[in-house]
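Here's the structure we're looking at; comments come further down.
As you look at this complex, bear in mind that one protein chain is not there, while each of the others sits in place.
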Amino acid sequence: MKARVTVTLKQGVLDPQGKAIEGGLKSLGIEGIGTVRQGKVFDIEVESADKAKAESVLRDACERLLANTVIENYRIELAE
Amino acid sequence: MKARVTVTLKQGVLDPQGKAIEGGLKSLGIEGIGTVRQGKVFDIEVESADKAKAESVLRDACERLLANTVIENYRIELAE
Amino acid sequence: MIPNEPKITPELVAEHGLKPDEYERFVALIGREPTITELGIVSAMWNEHCSYKSSRLHLKTLPTKAPWVIQGPGENAGVIDIGDGLACVFKMESHNHPSYIEPYQGATTGVGGILRDVFTMGARPVAALNALRFGSPDHPKTHHLVAGVVAGIGGYGNSFGVPTVGGSVGFHSRYDGNILVNAMAVGIAKADEIFYAKATGVGNPIVYLGSKTGRDGIHGATMASAEFDENSEEKRPTVQVGDPFAEKLLLEACLELMASGSVIAIQDMGAAGLTCSAVEMGAKGDLGIELDLDAVPCREEGMSAYEMMLSESQERMLMVLDPDKHDIAEAIFRKWGLDFAVIGKTTDTLRFVVRHKGEVMADLPIKELGDEAPLYDRPHIQNAFEPVLPPETVAAPMANGEALVKLVGTPDLSSKRWVWEQYDHLILGNTVQTPGGDAAIVRVGDGPKGLAMTTDVTPRYCEADPVEGGKQAVAEAWRNITAVGGLPLAVTDNLNFGNPEKPDVMGQFVGCIRGIGEACRALDFPVVSGNVSLYNETQGRSILPTPTIGGVGLLDDVRVHATVAFKGVGETLILIGE
């Protein structure tokens, strides 16, 4: 089963990446861009065909490695 | 308008980071994970309220900075 | 008029870490009930970290003077004269608690803070060191903490562009729930171009520099702020995120600005950011300060005065500017892409006045905020000493070889290469002695002078006998510097202990300081800066007493130095000392 995990910074946490990218876009003369916040996606093959099982494996992976839950949120989507 | 840009590595491009994460998950004893590919998301505020306009600004941003189109694909989603 | 919302309750006072009698003291000082912003301000000024209320009395006993000391403790960093018109500026600081919560960001912001302390004084950082203590290697959290802290220290220093040239790493189960991350920075400045925090002149602009202010690191009493929605899906994290890129720009902009002659006084925004920096600048200069928070560059919308005054957002500075140089200063900051805003002015009222949206949110006597902070002579006792073991009662090892292998295999004595290879220790091209020697050596500019530096402490000695342990830490730093050929000049310290309200912990603290003082006096090795970190304990169990000593020495000709490596076959080994 294919899954996508999206990890984003919690609200209020400074995002130096996003800030630098904003600046980069401005200096390229690209107009009309407000704030930018950067996150990560992980496209993951999960061996299990059982949705609930796959989700629990991914949750474990997020909590323990993929996301830094002190400052990041994560979201798991499973492909149909 | 809020938008999300997702940048992922093209198929066939090596992803050392994804590989290392796979290894990391294994060594944590998390079972049932196949390949992992890592990408980026950008949550962007676009000033324009016009969808077509916003999309063209974002496309420009992707082509010129956000994605390295030699190795990366991008996808633009606009919030309703 | 001063808005009095919300009402100050005993719970709110407690959430701000103030004891009832401390709060009484504050009310008596200002003659009325404080506003929430004022409560926030005093909680920041009177906490242990800013006021040194438990340690001040004892720190005063340390020797801080010598003919080569230009600036002792009390400024952002200590300054010593190294000849040829140059000064060495250095300090060490802890970031223990944040690093336990989020090791990567905790370590980065620790490194960022100490680098700022050094370049605020006009010095260009030339080296960084660190002293780390982790829990037992088998503890489930240790692996994650080590990996995160080391990556964070490297992540910040490497990007900022300072070589991380030395440090120490140790493991002990007493740090399981409370690791230590002590970071030291060393910089070089012209001896007659050191910048201080003392404001001068009435009506001079107070300028805000660097990154924008967010809600980072606002502790404890966040619920006190009107905007905070307790039901919001996530509790706002209080973790600060370091931005070494912004800091690098801030460094270059500040040094350029200082060279332009526009800076009257400057102070970095560290703990309790705007509050501590503004109060210190005013109080040191016998001046009042007025701030208008509407001008503060904010990263988030709807920030209250309370939040702005307590935010610990990183990579920010406060400065008193020569009013005639406004345009020059602004141009420099714009060039480096940093925020620059006049947010207030100096006054002759000796009041600290904070306005927001046209209202006065705080109006406090500026000198008393620091001078009248509580001062405690906390009770201290000396734990019973462990009996000294006569050597003959310790069984000789079965085989020396085996014993050696066992020793070499212990975590504390293992190779630290994995750690220091993640630090750029070669940038700037002046690292004469890389990690792996007794002390690091960094050439000063194109030479011939060099600086030797080291961080040392052996916590189990300090636990067994605080006075002797304190002395030993100083002596080891001294020896490490002399061993590479340096003349030891001065130290910075980072005193990491448990809860000072416990007499036995306070006893360790007092004992170690006495030992450090005695050794420094005997060796003519004054303490020019330092940091105290108390309340390092979890579930009532305190860490080992860990007074880290950072020593700095001078090599007049850096080409003449010693290294640990054997140079050839058949050389004579000589044992020196008892």
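We just call them A, B and C in the order they show up, numbering each chain from 1.
Basically, a residue touches a chain if its C-beta (ideal position, glycine included) is under 8 Å from a C-beta of that chain, and two chains touch if they have at least 3 such contacts.
By our rule, contacts and distances are computed from a predicted model.
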| item | value |
| --- | --- |
| Chain not present in the shown complex, as UniProt names it (candidates "Branched-chain amino acid ABC transporter permease", "Sarcosine oxidase subunit beta", "Phosphoribosylformylglycinamidine synthase subunit PurQ" or "Heterodisulfide reductase") | "Phosphoribosylformylglycinamidine synthase subunit PurQ" |
| Omitted chain - touching chains that are shown | A, B, C |
| Which of C:Ala271, C:Val342 or C:Ile427 contacts the chain that the document leaves out | C:Ile427 |
| Of C:Phe26, C:Tyr104, C:Phe119 or C:Phe160, the one touching the omitted chain in the full complex | C:Phe160 |
| Positions on subunit C contacted by the hidden chain, ascending | 151, 154-155, 158-161, 243-246, 248-249, 336-337, 420-432, 434, 443, 447, 558-559 |
| On subunit B, residues whose C-beta touches the chain left out of the figure | 13-17, 19-20, 64-66, 68, 70-71 |
| Touching residues on subunit A - with respect to the absent chain | 16-17, 20-21, 23-24, 27-28, 38 |
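We take it that only the chains that are shown with their structure count from here on.
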| item | value |
| --- | --- |
| Rounded Å distance between subunit A and subunit C, as computed from the means of their C-alpha atoms | 33 |
| Rounded Å distance, subunit B centre to subunit C centre (Cα mean) | 38 |
| Junction residues of subunit C - those touching two or more other chains | none |
| Sequence positions of subunit B contacting 2 or more other chains | none |
| Residues of subunit B that touch subunit A when the two form their complex | 6, 8, 18, 21, 24-25, 28, 30-48, 53-54, 57, 60-61, 64-66 |
| Subunit C - residues contacting subunit A, complex | 101-102, 104-105, 211, 214-216, 234, 236-237, 239-243, 245-246, 299-300, 313-314, 337 |
| Partner subunit C, residues of subunit A touching it in the complex | 10-16, 19-20, 23, 68, 70-71, 73 |
